[in-house]
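Every protein chain of the complex appears in place save one, which is left out.
Chain lettering (A and B) follows the sequence in which the chains are written, and residue indices restart at 1 in each chain.
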Amino acid sequence: MSWFQRYMRSSIGAKQVMAVTGLGMVLFALIHMTGHLQMFGGRDMYNGYAHFLQHLEVKWVARLGLIAIVVIHIFTAISLVMKNRAARPVAYAMYKPVASTPMSRYMAMTGLVILAFIIYHLLHFTIGTVQPQYFHMLDDKGRYDAYSMFVRGFQNVGIFASYAVAVFMLCMHLGHGASSWIQSLGWRHPKYGTDKLGPILGIVLFLGYIAPPTAVLIGMIKLPGA
Amino acid sequence: MDLNAKIPDGPIEQKWENAKFNYKLVNPANKRKYKVIVVGSGLAGGAAAATLAELGYQVSCFCFQDSPRRAHSIAAQGGINAAKNYQNDGDSVHRLFYDTVKGGDFRAREANVHRLAEVSVNIIDQCAAMGVPFAREYGGTLANRSFGGAQVSRTFYARGQTGQQLLLGAYAGLNRQIAAGKVKMFTRTEMLDIVLEDGKAVGIVVRDLVTGKIESHAAHAVVMATGGYGNVFYLSTNAKGCNVTATYRAYKKGAGFGNPCFTQIHPTCIPVSGDYQSKLTLMSESLRNDGRVWVPKNKADIAKRPDTIPDEDRDYYLERKYPSYGNLSPRDIASRAAKEQCDDGRGVGPGGRGVYLDFRDAIKRDGEDKVREKYGNLFDMYERITGENPYKVPMRIYPAVHYTMGGLWVDYNLQSTIPGLFVLGEANFSDHGANRLGASALMQGLADGYFVIPYTIGNYLANVNAAKLASTSNPAFKDAEADVKAGIDKLLAIKGKRTVDSFHKELGLIMWEYCGMARTKEGLAKAVGLIRELRAAFWQDLQVLGGADTFNQSLEKAGRLADLLEFAELMCKDASEREESCGGHFRVEYQQEGEALRNDDKFCHAAVWEYKGPDAEPVRHIEPLTFENVHLATRSYK
Partner (left out) sequence: MSDMNLTVHVWRQKDAKSPGKMVPYKVTGVSEHASFLEMLDILNEQLQAKGEEPVAFDHDCREGICGMCSLMINGRPHGGQKATTTCQLHMRKFKDGEEIFVEPWRAGAFPVLRDLSVDRTSFEKIQQAGGFVSTNVGSAPDANSVPIPKEDADRAMDAAACIGCGACVAACPNGSAMLFVGAKLAHLHSLPQGQAERGHRTQAMVNAMDAAGFGNCSNHYECEAACPKEISRDVISLMNKDYVKASFTHRERSGKGDGGA
């Protein structure tokens, strides 16, 4: 086994892989959120942003990179969960955790919900199988009318609700994950309250992600001409 | 019994140098041909096993705990002495030597004590190099504190966990040798007999405490570092597992037992709270640096809240009786003084068996934070055990059995009267005489293990043919194994009604009453009778459930208690024969104005007992002690 394989297979290597891939996804989520927030800038701004992304030269590099990160994150997580289960073959009759939080204890569950949502989200807005009738509309500049698709999507209460649940799960997941990576990489320092980073980021992302759809739902953001 | 101490020639300062030069050496390539067994893995045993392996010997090390790191050395709190004179306060090798001889009330061998003081400085260097996190000054140099029985600050410490840190150092060294394949470690394995061939120690018989398997191990020499026998009192500050079995079985095989009556009662322990009590907890002696010991002057005040008793109604009896040492008087003196106050009806707490250790003035002087910084962990421990907050209410303390100065007799080379059997640390009788000074046990354990046995064992092995390792199928081993098995079967066959602990508690009460802090001829005679009765009852009515070939903790305890029940009688006999008061041994008949009265004309010697068989009386031999460098004087701490 080479030193690199040994590192990757070690317990600490695995959690650092989780940390780095997780961090990559957090960065993506932040960028993605800034995109969402452009809904408040109106149809032209949002469609311009969508057009920019669509025609990015490195689009597939970024997509493949993201997919790789997600796949590595998930596979490492599965292997860790399996090893952790094996590490305690007989369960306690009574076990009362005190320091861990629901955020840390339900990482696997929140992660799975987020994964399911991401697939649904991609089907909805990237592949266009959820609301195909709105998928191929163009705006007056001949660009994909992502803005209208967004509005029509979240005018649907069911879609809004599933989105809200998923974003909440993301908030929970990051509440633990987004401070955990600092510990996993060994950058924790008593002078900096790094443990608060996760919950803060979680809340920021939750608010950032939930704001535009909520604005749609309550009629603050409307279809052009409506 | 040959009690030649083999003290090297020359002036005291050069004896150890001369000895080292005159010792025969085993050449480095030959060392690996010798097997050495080390029983016990505390400071002395762990250090010896690691160091002998470093030198190249093949070592097998045994402990009854699940890890060598759990040996009871780990519980030593206060510190370790060394004559470094880092504080520029007048310390020297000679002063440490002097203090130790005097502290031991002139019942230790001068040459051994001087060697101990000499190597003390190397111990600190060695431990620091191994990563022991000693307390430091802000500038990075080592910190010191003072301890009972000394007027200089020579005690090195690691918070209140010095024993733990020193043991972890020795344990780390041991681990390194285990990893290197030089030490074979046997945990949860108890030594139950020693095997002799041609009068020499050639191996041991052990029991695997998990499977119950009895097995023999052969070696060219056996080192025993199996600690003390304080648990003969049932209640003591010792760990529950501490026992006399290894040393007592060696005694029965011919090793002389030195000064068994010399036990140390530590003055600062948390008092007994009830009959369910299984052990006593020590509060470090370092507390006496800042705490003041007192009892109410008037008996009427003993039930009052201590903070309502004004200063003029408090008797700071140590400061009153011993103005120059005050609260830092040596342990035996401080313990006896506490007993005196309580016997006088001025003791506090349940049963009137306690005195106050009060930090009120220290808190007033330095502030609570400073006190917390120094003693926080000890205060927390006190509160956990008693449910009282010592920052607000003075601690209650009472003396408890802590250490045993007696042990197997050894010569200057730490060899017992059985050739090839070396005894280190608390298990031997040597360096502390009749009373051990605070912070000297750690020093002795590590001195024996790191710096003495590596030299002296070579001198023995150089005369042993490496090619002739005893075979464990020899009759000597088979007989010893059969004896061990028969002993276990005998315990299991009694099938009586009383548990091991109930007998042990009863033995403890007898010993504490008659062989504790104050002893009399009549009391000791009575104790011997009671012990014999108890022993008879034990062999009639003991209940040990379960089998011999399982993990059976009752069986382990029963075997240890069987030996303690015999050993207790030897202790009382030794105490009875020693018709003087010295150090921890206080005979009520021999005192002058309440202070211990030594009898140097008749008892300036070590008493060494020889086993003569199960039905015969043991024979008392003596090793005369001569004092050429520290003159015999009445010990005064006034």
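The criterion applied here is as follows: a contact is a pair of C-beta atoms (placed from the backbone, for glycine too) under 8 Å apart; a residue touches a chain by one contact, two chains touch by 3 or more.
This one's a predicted model, so the numbers in the text were calculated from it and none came from an experiment.
Undergrad: Touching the absent chain in the whole complex: find that residue among B:Ala239, B:Ala427, B:Leu442 or B:Ala527.
TA: B:Ala239
Undergrad: Determine which one of B:Lys31, B:Arg69, B:Arg535 or B:Lys573 touches the chain that has been left out.
TA: Selected residue, touching the omitted chain: B:Arg69.
Undergrad: Who touches the missing chain here, B:Thr187, B:Thr226, B:Asn289 or B:Asn459?
TA: In the full complex, the listed residue that touches the missing chain is B:Thr187.
Undergrad: Would you mind spotting which of A:Ile31, A:Val58 or A:Ala87 touches the chain that isn't drawn?
TA: In the complete complex, the chain left out is touched by residue A:Ala87.
Undergrad: Could you list which residues of chain A touch the chain missing from the display?
TA: 3, 6-7, 10-16, 80, 83-84, 86-100, 104-105, 107, 176, 180, 182-188, 190
Undergrad: Tell me where the left-out chain touches chain B, residue by residue.
TA: Within chain B, the residues touching the omitted chain are 47, 50-51, 54, 65-67, 69-70, 72, 74-75, 84, 86, 122, 124-131, 133-142, 158-159, 161, 163-165, 168, 171-173, 175-176, 178-179, 185, 187, 210, 237, 239-241, 273-274, 276-279, 281-282, 380-381, 384-385, 387, 450-451, 454, 499, 501-502, 543, 545-546, 550-551, 553-554.
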